[in-house]
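My questions will all concern the structure given below.
Every protein chain of the complex appears in place save one, which is left out.
In order of appearance the chains are A, B and C, and numbering begins at 1 in each one.
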Amino acid sequence: MSNKKQVRPYGDTLHDGKVQVSFSLPVPCDAKGEAAAKAIAHAMHLVDVVVAEQRPLGKGYSFYIVYGTLTQTIDLEALEVIDHGETAMNKTDIETYIRDTFVEPLVFIGASTGTDAHTVGIDAIMNMKGIAGHYGLERYAGIKAINLGSQVDNEVLLDKALEVGADVILISQTVTQKDMHIRNLTAFVELLEAEGLRDRFLVIIGGPRISHALAKELGFDAGFGPGKFAFDVASFAVKALRERGVKTHKMTTDK
Amino acid sequence: MSNKKQVRPYGDTLHDGKVQVSFSLPVPCDAKGEAAAKAIAHAMHLVDVVVAEQRPLGKGYSFYIVYGTLTQTIDLEALEVIDHGETAMNKTDIETYIRDTFVEPLVFIGASTGTDAHTVGIDAIMNMKGIAGHYGLERYAGIKAINLGSQVDNEVLLDKALEVGADVILISQTVTQKDMHIRNLTAFVELLEAEGLRDRFLVIIGGPRISHALAKELGFDAGFGPGKFAFDVASFAVKALRERGVKTHKMTTDK
Amino acid sequence: MYLNLDSRQINRCRAAARKIAEDVHHHLEQYSTVAVERTVLRLLGIDGVNRFDVPYPNVVIDHLKASGVLEKGAAFAMAHAMNTTRLTPQAIAEAVDAGTLDLSTCMTQSAPDMTRLLEAFARVRAAIDKQSAYRRHHRINPHDKPLPDKYVIVATGDIYEDIEQALSAVDNGADIVAVIRTTGQSLLDYVPHGATREGFGGTTATRENFRLMRAALDEAGTRHGRYIQLVNYASGLCMPEIAALGALERLDMMLNDSLYGIIFRDINMQRTLIDQYFSRVLSAYADIIINTGEDNYLTTADAYEHAHTVIASQFINEHFALKAGMPSRLMGLGHAFEIDPAHPDSFLLEVAQAQLSRQLFPDAPLKYMPPTKHMKGDIFMGTVQNALFNMVTVMTHQDIHLLGMMTEAIHTPFMSDRALALDNAAYVARAMASFGDAFEIKPGGLVEQRAQTVLNEATALLEVIEQEGLLATLEKGRFAGIGRGRTQGKGLEGVFQKDALYANPVLDTMCTALKEDRPDEQ
Partner (left out) sequence: MYLNLDSRQINRCRAAARKIAEDVHHHLEQYSTVAVERTVLRLLGIDGVNRFDVPYPNVVIDHLKASGVLEKGAAFAMAHAMNTTRLTPQAIAEAVDAGTLDLSTCMTQSAPDMTRLLEAFARVRAAIDKQSAYRRHHRINPHDKPLPDKYVIVATGDIYEDIEQALSAVDNGADIVAVIRTTGQSLLDYVPHGATREGFGGTTATRENFRLMRAALDEAGTRHGRYIQLVNYASGLCMPEIAALGALERLDMMLNDSLYGIIFRDINMQRTLIDQYFSRVLSAYADIIINTGEDNYLTTADAYEHAHTVIASQFINEHFALKAGMPSRLMGLGHAFEIDPAHPDSFLLEVAQAQLSRQLFPDAPLKYMPPTKHMKGDIFMGTVQNALFNMVTVMTHQDIHLLGMMTEAIHTPFMSDRALALDNAAYVARAMASFGDAFEIKPGGLVEQRAQTVLNEATALLEVIEQEGLLATLEKGRFAGIGRGRTQGKGLEGVFQKDALYANPVLDTMCTALKEDRPDEQ
């Protein structure tokens, strides 16, 4: 049983450890280059290394495609999987949940921030149309969705969020080269903290390279990557807002 | 200078360590599978791991395409490159070399051995036509080339080699699944040794997964893989035969 | 989308091919082989192995050979033995193995009464018929589908691992699964027994392996609502026996082409041509599609220079099949996308060749093979080569679409290689399903010209073969550039001349059934 958790890559025989690797090296494409490619593969814990392809990339560079057998195993049971918890509700259930839980419409404000001009992702989450057959937040009864579009400065986003009394801030980041998105997202968290507003909003981030784990690490409440839709985000948000007691019956009577 | 020998994979910035990896895992395609894929990548010394693609392969299996940064470096200067020594002569030079060195034609016998039915490789080396514009040994003045074709038993090959008085034995192996070729080649060396004939012939092997290093390791005189042609083989062989004094003037006068 | 071709020229090709096939048939009619006779035994119900793992059919035939009575045929001996001992064929085989029965002692010098023997065959026949009926009910012939059937291979060497791989392939869209055979098997003069886990470059073909894979694919097919076809190899020294096991275990296709065995496996031509006739009758009877191996020529010879050899061979194979009573709908004639990608306009030349096969054999479920020879270790370039191949497959309406693997030059396919290949093919098929509604071949243009050239060369070659005879042609190495002597090669010792009393009522029954039950197809 405990053995069952040990996992290795699989080619055509269980535990054969077969892996495909490709990379370039800043060395000419010759016998030495091939030896270097093998050494790289060995450094990756591969044995039985086959250099299936080696080709020059122009002067002083070369490219390799390598197959090999990974000698390492990983323990499946020991893996920590960071996800959003329970499975998401669908749109109708979310709308019912909102009606039953909150006394006022929930306000979501979103933007693609910094110099990032990619809006397709945030639009997919926020706009009527949604994506891949899943409507966006704008279409949810009980949610007011305000999409500021792209290239929005962190400061402008925060000002607007305060101005409209947002409950949830949504941030999209697509350009990740040289960790652009990390810098930009970190700056937003720092801004919130500097203004003493970190607990004022539920702050959710998303984009092709965003995971829930990364979001948590950076100090956000949640993160959503590819294949996530409005209902995933809304599910998470409504439950989190209820937990915080935002706009719930209880809170309002208490006040 | 010593730093210059340290090499890492290259994506778009020197020493960025960028590597592409793909593999399957015998686990379902879910959050846990993704975590497992990341763990595999980490086990390969990759950091900044991006799981670019994850897809189910049917029940209980999944496939991953991963990009990451290799933290290891290799030392280029420390690599041992096992190759055939000097650069190969061309056909004309080889023919001259033979004329000037040997008193009798050199006899090469070759086959694709065991149950291996692939002949294109050995034909490329031995037959008139050759391949990719390089004539085969049959066309070389001073060389007698006998190609036994495919599926030739080790014993049959050896008998024939003795029968024709071969100087060089050429063996081709293409099927490598479950190290079929290693078994078959090892058996040939053992056969030679059992018969006390290991030094009687120059024995050269070839095939898509054969390298000079592997040949040496298995106890052969040389090995040639893809992109090697008759002139490479002949160059090596004539020099080695001369070194051994086979059919050279000197030997004949001595005797 | 069509090529303008001269139907008289095509008829000329067919006439030559008929003559070629008939000559061979005529020449070999007086011979039989150990494999044919073992198959007769299997069709009488003999199965299993003795304690040395020798299959009972081999035990019996070896016994007959040793006793010098094989020339009268297995049926002759068995009918006599059954009449004498009143034992079942299996019991007779076991008694022979135990040394308690000498079949020569049961024989007379006259033809036996075949009633008992035919009853035994009828029982096996019923099992085959049941499988055929099931298949007829569930399978749609690839030729009758709008898009090509996606055909993948599994080749792990271990039948249980093969099943895992096959199931994954089905989940990812495969329609046909072939279990590639272990590298040495075609040279074995017996069929191994039981489930096996240790093959090289393929998995041993055994009845039990067939059964295991068949059950797995039936289950997966039911789950996906489509019938999954299973393929193996009726080739090598046990060609007809494997055909029989395939019929019993409901394989749907069989690679079956003597020319492949002769050229690439150095199997004796007389042996395998005799075996082939019996195999094809059996496959026709059992409604099994055969796949011929013309594609292989182009892996050894140049695919541009030798394109016409494929066409000529297809015509010959067609007539070998017709001789065996096989209808066109079971003739999976082979060809391939193997022109060197360095060749200018290679894609257009491939279209020409593929469309030519398509039009010459409009009713055959053509088997189209992917690039293999010019696949290198560059899996990305290989992916592109496969994409172009997939396009030609769809454009020219091939039926059996053998998927190219990006790792062709590296290893037998991994599970993921197959999944990626299926995605490639599915995308291409979707992206250009209606190509023929959008484009036409330009009359007199490059494609039409090329097709005509290939047809001309094929016609000329067929006329040469018609003159010299197929066996001489094979000796000259006109196919794939590999020549084989008519009395050389493996398995010749298993060929024998039929005695005057030789009888094969099993074969005769199937031939009659083919003629009587499907007169329209003859």
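The rule is short, and it goes like this: contacts are C-beta pairs under 8 Å (C-beta built on N, C-alpha and C of every residue); 3 or more make two chains touch, one makes a residue touch a chain.
If you're wondering where the values come from, they're calculated on a predicted model, not measured in any experiment.
Participant: Let's see if you follow the contact definition: name the visible chains touching the chain that is missing.
Facilitator: Missing chain, whole complex, touching shown chains: A, B, C.
Participant: If I consider the whole complex, including the chain that's not displayed, which of C:G45, C:P341, C:G469 or C:G483 touches that chain?
Facilitator: The single option touching the absent chain is C:P341.
Participant: Which is it among C:K130, C:R223 or C:R430 that touches the chain not included here?
Facilitator: C:R430
Participant: Sort through C:A91, C:A111, C:A127 or C:M381 and give me the one touching the missing partner chain.
Facilitator: C:M381
Participant: Determine and list the subunit B residues touching the chain excluded from the picture.
Facilitator: 10-14, 18, 20, 50-53, 55, 65, 67
Participant: Applying the definition given at the start, please give the residues of subunit C touching the unseen chain.
Facilitator: 341-342, 344-348, 351-352, 378-381, 383-385, 387-388, 391, 406, 420, 423-424, 427-428, 430-435, 437-442, 445-448
Participant: For subunit A, which residues touch the unseen chain?
Facilitator: That gives, for subunit A, the contact residues 22-24, 55-59, 61, 63, 114-117, 119-120, 149-151, 175-178, 180, 208, 226.
Everything that follows uses one rule, which is that only the chains that are shown with their structure count from here on.
Participant: From the centre of subunit C, which chain's CA centre is farthest?
Facilitator: So the chain farthest away from subunit C turns out to be A.
Participant: Once you find the CA centre of subunit B and the CA centre of subunit C, what distance in Å lies between them?
Facilitator: Their C-alpha centroids are separated by 34 Å.
Participant: Show the residues in subunit B shared as contacts by 2 or more other chains, in ascending order.
Facilitator: In subunit B, 22-24, 61 touch at least two other chains.
Participant: List, in ascending order, every residue of subunit C touching at least 2 other chains.
Facilitator: Residues 155, 376-377, 409, 411-412, 414-415.
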